[in-house]
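See below for the structure under consideration.
Removed from the display is one protein chain of the complex; every other protein chain stays in position.
For reference, chains read A and B in written order, and residue numbers begin at 1 within each chain.
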């Protein structure tokens, strides 16, 4: 049984486990607090120590709250995990926003972190990410919020999510420390960040992306459009060639081979699938295989 | 009655009034020189000291010429205003160009400024902008032209208009001083510069954009396409919520709240509308309101 390595997210950044457990769907798992704890202990045992949350994941209760209840049953685990959470999305609510929008003001960032800490029942986050690029983002204000949170010991490191290179560079220009990641949507049906320069820039500054939606929210298994059919077919063929146990193993390997070295965020609550993802670490696609998936997705050969 | 603040355009740049009076349609106002002077005195009284011209605005006579005639009636006003003009567009003309094109050669820049100075009857411009990005722009040549004009005391500061970030960075790389602005098209029906990184970069280098066409040339009031209808409806609703006197007030506030802090160029010759624009300085949209206009324009919620 493989065990996971740890990776450094940026030159002076923290170490995370090479795969991250994303808890955004934990509300669907229909588990008791004790069961959630059991799952957490299982993936910790396998080496996945980094967990991914966000202020907006789940409602009544929020995912952070559910996770916090499980953690309360075994408080000593706090020091064995890295908790990432995100702030900055405001969702439509009765007596609240009338459209979903973003808020990266000092007050919103700090309030969001306070809420996350309270829900999780912890005194600090290992990393806080700005969840979405906010057209109203005043980078100086974000920098002030980050500094307050760091000085107060409430957040150790900072990053972003779904940012373009220009947004990343803008925010970075106001910070003393380095942003530790840009968590982006990335899978064989979603190639934008590969082609638009986002990953080029992250490789340049040696910041590792986190890849969310590696399985395209399940669409990679089910979507009917031609590109998805072609990709599925190639994934199945390559899975056979490599002796992989499933096409998701091939996908994880495909994402991880990108030279910016993305850290994959897994969304499953099934420990067998998690184990399978960990086992995929040993897989390496040939360049021919990697590009077969690219060509299947784009529908045309490379020039 | 509100009075306008002054704002610094870039770290070592000049101060302009927070709203700028654009004179590109003054030919349509059908006024005498004395009436033009009266209007200038009125908006100066309200705190709008910065006026925006361009070599190509108006013909027979040009807007610069009309403005110069008015200014000649009260020459002491010259020192109380900041005159911005632009160069680099060559328009189709009998015995002239056969297609509209751009010219940012040393000769064209200097000749354009000489013409502007002669028409305006002044000895210097406070700022000169390259009106459009010229595919043939030799940045070294532009830098030489700028230096000659500055040494001769004919232009105090330099900027650009309608430039992308890469064009801006190219020209900046050849200059000792900082470009003071990028004057761009920006309104709720024209979001490109917000999403394509232009404003990210300006915020990063702390250069304030000037926003032209804030009312989309009037289309914001009249256009029939779905996006314009949706935007108009939201503007009206928000105007009511804020107790604004008109939807243009809401638009100016919407533009000004962008974190790159655009300076709005007003195109009206009606002093009541100018006063209304000045009064809009006190308006602040909530983030929910700001994003309602964004969503109305794009036709989809933010992700």
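In the analysis below, a contact is a pair of C-beta atoms (placed from the backbone, for glycine too) under 8 Å apart; a residue touches a chain by one contact, two chains touch by 3 or more.
Every value quoted in this text rests on a predicted model; they were computed, and no experiment measured them.
Participant: May I ask which residue of B:35, B:173 or B:284 touches the chain that does not appear here?
Facilitator: From the options B:35, B:173 or B:284, the contact with the absent chain belongs to B:173.
Participant: Using the touch definition up top, pick the residue from A:194, A:223 or A:271 that touches the left-out chain.
Facilitator: A:194
Participant: Considering the entire assembly, which residues of chain A contact the chain that has been omitted?
Facilitator: Those residues of chain A that touch the unshown chain are 165, 194-195, 197, 200-201, 203-204, 257-259, 287-288, 290-292, 294-295, 301-303.
Participant: Counting contacts across the full complex, list the positions on chain B that touch the omitted chain.
Facilitator: Touch with the absent chain occurs at residues 90, 97-103, 105, 132, 135-139, 162, 164-167, 169-170, 173.
Note that only the chains that are shown with their structure count from here on.
Participant: Just the number, please: Cα centre separation of chain A and chain B in whole Å.
Facilitator: 42
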